[in-house]
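In this view, the complex is presented without one of its protein chains, the others remaining in place.
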Amino acid sequence: MIEILWFMVDVMLVLLLLALAWTTCSSRDVMRAVTLFIAMGLLLAIIWARLKAPDLALAEAIIGAGISGALLLSAIRDYPSTAIAVDRSPLMHSIINTFTMALTIVMSWAAWHGLNMSDGVRLSEQVASQLAVSGVSNPVTAVLLNFRAYDTLLELAVVLTAVLTVLILNDKRADSTAPGPLLQGMTRWLVPLLVVTSGYLLWVGAHAPGGAFQAGAMLAAAMILLQLAYPSIHQGFNLYLLKILLVIGIFIFVLTGLWMMSVNDDFLAFSPAHAGTLILVIETAATISIAAALTLAYIGGRPTGWEADNHGNRAMTEKGGAE
Amino acid sequence: MISAGAASSILTIALLSAVIVLLLSLFIGLIRAWLGPSVEDRFSAVLLIGTGGVAILMILAIVLQISALYDVALVLALLAVVGTVALIQSERTHD
Partner (left out) sequence: MIDSLAVLAVFFGLFFFLSGSIGLLRLPDVFSRLHALAKADNIGLAFVALGVILLEPGLLNDIKVVIIWLLVMAASAVSSHLVARRALRKERDDD
């Protein structure tokens, strides 16, 4: 009986997901598409939860629904209400159709093959056996921040590169609708709650689902909400501090790695005694950087006064260096 | 983190049927989101999944005995709000 019920739950989840995905992609109205995309992100979080993967559920809810949704909204801000797909030539149509068909066939084959494969090497046992010396008790955090720390460092570098590209290309986008007093009133208690939740996710990531990426994205969501409710709030922000915040994650990460290299002869080889503390320090710095990066990406470009700041630098260089 | 005490099987059956009914109500609500003539009807999809999803997650936390799902429910609720606010406030050029 229970298996039948689980089956029905799964079938309904899959149908909901397919319906949301289909309507998202086939919408001619971009606003409708983005709304359904956000709804789909939230549904995916529920699906991950049902699959007993709370870390993924957290990441999907915050990043997939919140941040991606906000970024998409930021992107379509200058579109007309019903953006119709461009007229394509019949040749383009057939190329797209063939490609999509090929992709579907390949992915179906891969899924089928994967379902019928034997179990293979299960890495979870290796992770579990080494968990005691990793410094944390949450296996996902152990993998991300200890066993595969180098990958996480590179991910942070990718995020930074993306944000640098945004900063180079654009000025800050124009503000959107003027917020009313009710929104500002809600923001006053919601933003502190979001910040506290972000800190909680960061702290609890050592022994329960959570971690730097979730915490950083949640902090970015808090900043996005703040920006929506008080549109001029970014103007007073110290831009030098902002630049420091952007890079502090990678900086602390590399510094720790080099220190471990001097102690243990290997870049990012954590000594078991200090691993827990080091991971927490790295995660805190990474959280701040991720939050700064995602917020800047949402704002859409250089905040006000960025160039004035840099003009000062350039003037000094032209005069032959700082005096 | 696993909480103590396993749910009996009748309880599990009852809770699972509750989840199915909740998913059904999500489905019904989403029909309005797909059809809805005005854009506010679309926003209600996000609100709907925000509350309905929280209920589903809380029940799943009991059935699957995973305490972390309460955190996921909290995060889901928070982000449904931020998402709705972002949707509303980005509306300037879409009237």
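We call the chains A and B, going by the order they appear; numbering starts again at 1 in every chain.
The criterion applied here is as follows: a residue touches a chain if its C-beta (ideal position, glycine included) is under 8 Å from a C-beta of that chain, and two chains touch if they have at least 3 such contacts.
Predicted model, so just to flag it, every value in this text is computed and none were measured.
The missing chain, though absent from the display, is touched by one residue of A:Leu193, A:Leu255 or A:Ala273; that residue is A:Leu193. As for the chain not pictured, it touches subunit B at residues 3-5, 7-8, 11, 14-15, 18, 21-22, 24-26, 28-29, 31-32, 38, 40-41, 43-44, 47-48, 50-52, 54-55, 58-59, 61-62, 67, 70-71, 73-74, 77-78, 80-81, 84-85, 88, 91, 95.
Residues of subunit A in touch with the missing chain: 180, 182-183, 185-186, 189-190, 193.
One rule holds in what follows: only the chains that are shown with their structure count from here on.
Between the CA-based centres of subunit A and subunit B the separation comes to 21 Å, rounded to the whole angstrom. Against subunit B, in their complex, subunit A makes its touches with residues 1-2, 5-6, 8-9, 12-13, 15-16, 19-20, 23, 31-32, 34-36, 38-39, 42-43, 45-46, 49-50, 52, 54-55, 57-58, 61-62, 65-66, 69-70, 73-74, 76-81, 176-177, 179, 183, 190, 193-194, 197, 200-201, 204, 207-210, 214, 218, 221, 224-225, 228-229. Residues 1, 9, 12-13, 16-17, 19-20, 23-24, 26-27, 30, 33-34, 39, 42-43, 45-46, 49-50, 53, 56-57, 60, 64, 66-69, 71-72, 74-76, 78-83, 85-95 of subunit B are the ones touching subunit A in the complex.
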